[in-house]
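Yeah, one chain of the complex is gone here, protein chain that is, but the others are all in their spots.
Order of writing sets the labels: A and B. Residues in every chain begin at 1.
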Amino acid sequence: MDSNKVVENIYLLVIVTLVSVLQNVFFAQKVERECKNQNTRTSAFERVSCANRNCMDAYPTFLAVMWCAGLCLSQAPAAFAGIIYLVVRQKYFVGYLGQTSQSTPGYLFGKRVITFLSLMCVVGIANYLLVRFYGSDYKEYVETITQAATALLLIP
Amino acid sequence: MDSNKVVENIYLLVIVTLVSVLQNVFFAQKVERECKNQNTRTSAFERVSCANRNCMDAYPTFLAVMWCAGLCLSQAPAAFAGIIYLVVRQKYFVGYLGQTSQSTPGYLFGKRVITFLSLMCVVGIANYLLVRFYGSDYKEYVETITQAATALLLIP
Partner (left out) sequence: MDSNKVVENIYLLVIVTLVSVLQNVFFAQKVERECKNQNTRTSAFERVSCANRNCMDAYPTFLAVMWCAGLCLSQAPAAFAGIIYLVVRQKYFVGYLGQTSQSTPGYLFGKRVITFLSLMCVVGIANYLLVRFYGSDYKEYVETITQAATALLLIP
């Protein structure tokens, strides 16, 4: 049952990771299809390849921050923020393909979600240090506030 | 000894991760050598650079799925599947260099291994939820089946 205890603390994070992997495969298949259908120097291939590359560049950062936030504070808000990030990434990818190359949506995306997850990490570590040096545990309050704050991510 | 208990559950995964890092360094050195020997716009450099990039794009996905599978279900089959993935990646990289650019082996590779590892994650989480809500633990049976199923990955 020891192993089940580990799974208990991470299963939401694992689910979000699996969904993100599915999305990665979806992106990669788009690239593959474009790569086979057309010549490799056309604009459509370049755009889908660039969109995929930008998404992949940001992927390890996202995974690291989400897992740290989930382990340090609590997994439900972290997993929820992860889902929102995946939605933002999907929009970014589709937006990249649909528009002309002059108006592509920048290089960065999902800044708000990454910031939120980073703040969760910082708060989790601050709380741990407080417990260690002062013996006062604010984790319950912090978790409640965090769960409320995730709602702010839904604002467009 | 508490820390040794952590290591017990992950040491095979760590070994596979180390092997994959060695492989990454091998790929990177190939790129570096090609980059220094020749001019940066030749076909050989472009091909090795592209092969390396495709491998690196898929690397975080692989790491995430392998670690999730290892933590959620059991590490031995996950590590074995990881080794097979590394072999497939090596073949892909070598195949990319050897062939002409018209017949390069696509963008995706190792789909079967990634699918297998994802299924392991899903089964592990499903088992955890079964334990939590029904109290019935099928983990032993599942692990036996998983270990048998890894043999299927060896079929070319």
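Here is the rule we go by: contacts are C-beta pairs under 8 Å (C-beta built on N, C-alpha and C of every residue); 3 or more make two chains touch, one makes a residue touch a chain.
Note that the coordinates shown come from a computational prediction; the quantities given were computed from them, not determined experimentally.
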Touching residue (missing chain; options A:V31, A:A51, A:C68 or A:L86): A:C68
Hidden partner interface residues of chain A, rising order: 9, 57-58, 60-61, 64-65, 68, 71-72, 106-108, 111, 114, 118, 121-122, 124-125, 128-129, 131-132, 137, 139
Where the missing chain touches chain B, by residue: 1, 3-4, 6-8, 10-11, 14-15, 17-18, 20-22, 24-25, 28-29, 31-32, 35-36, 52-53, 56, 59-60, 63
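Heads up, the rule we're going with is that only the chains that are shown with their structure count from here on.
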Chain A-chain B separation of Cα centroids, rounded to whole Å: 21
